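Questions regarding the structure given below will be posed in turn.
One protein chain omitted, others in place.
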Amino acid sequence: MPEAIRMRITLDGDVASVKVLMPHPMESGLRTDPKTNELIPKHFIHHVVASHNGRTVLDAQWSQAVSKNPFLEFRLRGTRAGDKVGVAWEDNKGEANSFETVIK
Amino acid sequence: MNASRVAAAVFVLLAAAAAHATPEEDRAAFVQTFQQRFPGIPLDDYVLGGLMLNRASRSHYEDIMAFPPFIGDIERGKVLWETPFSNGRSYADCLPDGGRTIAGKYPIFDPRENRVITFEMALNRCRRDSGESEYRFDDRSTMGVLTAYARSLSDGMRMDIRVEGEAARAKYQEGRRLFYRRIGQMNFSCANCHVDNAGKIMRMEIISPAIGQPTHFPIFRGGDTLYTLHMRYTRCMEQVRAQPFPMGSEAFNNLEYFHSYLSNGLPMQASVYRR
Partner (left out) sequence: MACSQLMSATRRGFLGRLGGWMFTLALAPMRVFGAERNVDAFESKAIEDALRLIGAANATASDAVFLKAPDIAENSAIVHIEIESKLPGTETIWVFADKNPQPLVAQFDLLPGVDPFVAVRIKMADSAFIRAVVKANGKYWFAQKETKVTIGGCAG
């Protein structure tokens, strides 16, 4: 079960600044496990989608070079309290997670 | 008597006199030394360490801290904090003020045990008193993350270490002695780097001054790897090629007592990013 996505939203007028933290190891496939001396296989989020009131607004493709426990920030226009904001991710192993919240 | 003998005698006298300075006189001397060296840097900024002298690095630090990647570890610590012991009691029941705004008072001298008690030891006492096994000081997944949360309940409070009475002063002086003692193959003391060379660049990093250091632990190196203060002391000793004292040892506890006193009045903030 992947760890929960965290989201922090600040509303300024009709612009919502959305900060997201997505816990994930983002293994590049280049690191060696110090205990086994073997390469840790690639395991990274490769697709992220953000939505506003159910409509996709941002679609991102990532490489393994995005940092561990990825951070993402984006800004929505025409937003107000009560609107829904969602983020979903899928990784290269097919694991996925999503989170949706309501702007206060 | 030749000149160097005179100088040596004067040095010993001064050192002896300094050794009997009160903690408050020590702290004031440190503050004065650093404020002369770093004019214009507010004392509260010292909790940032080397970042207080590098605006670009500080800005990057603030960008990371706006939403730190180690938030999961803090939340794991919160679960440990909130989970009752098998007898139904909790850390909040056991510690003063429910565990809020207290971390800045540790280490505390305990006259009954004639030793200094760190915040981590206080947490372990709570565990022991409720029949639970104590956490190891070197275990990130228990003591580490527990303090990542528990210490944050004191965020914003000012460090407030008390050294009252002869027995407490003896422990303080022991810590002070350790701070000035040259150790390891490199023969460095804490003071050599964090007083004499604070602000200078060594191995491409700005050396942090001794004031402001214990206010902000645990740290997350690279936003990822947790270090408690004693873990950091251990790394320092390893880096000067000395055999480290054990974490939770009297040596580290006394050092922490002295070291924390120097930061009295500075704002605490647990669980911060470091490179």
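Some observations on this one:
Each chain gets a letter, A and B, in the order it is written, and its residues are counted from 1.
The rule is short, and it goes like this: a contact is a pair of C-beta atoms (placed from the backbone, for glycine too) under 8 Å apart; a residue touches a chain by one contact, two chains touch by 3 or more.
In this text the structure is predicted, and so the values were computed from the model without any measurement.
Considering the whole complex, the hidden chain is in touch with A, B.
Among B:139, B:164 or B:205, only B:205 touches the chain left out of the display.
From the options B:24, B:63 or B:82, the residue with contact to the chain not on display is B:63. In the full complex, chain B makes contact with the omitted chain through residues 56-57, 59-60, 63-64, 69, 202-205, 207, 221-225, 227, 232, 235, 239, 274-275. Take chain A: the residues that touch the chain left off the picture are 15, 19, 28, 30, 46-47, 49-52, 54-68, 70-78, 86, 88, 90, 93-98, 100.
Just so it is clear, only the chains that are shown with their structure count from here on.
Separating the CA-averaged centres of chain A and chain B is a span of 35 Å.
On chain B, the positions that touch chain A within their shared complex are 66-72, 223-224.
Contacts from chain A toward chain B in the complex involve residues 3, 6, 8, 19-21, 23, 67-69, 71, 73.
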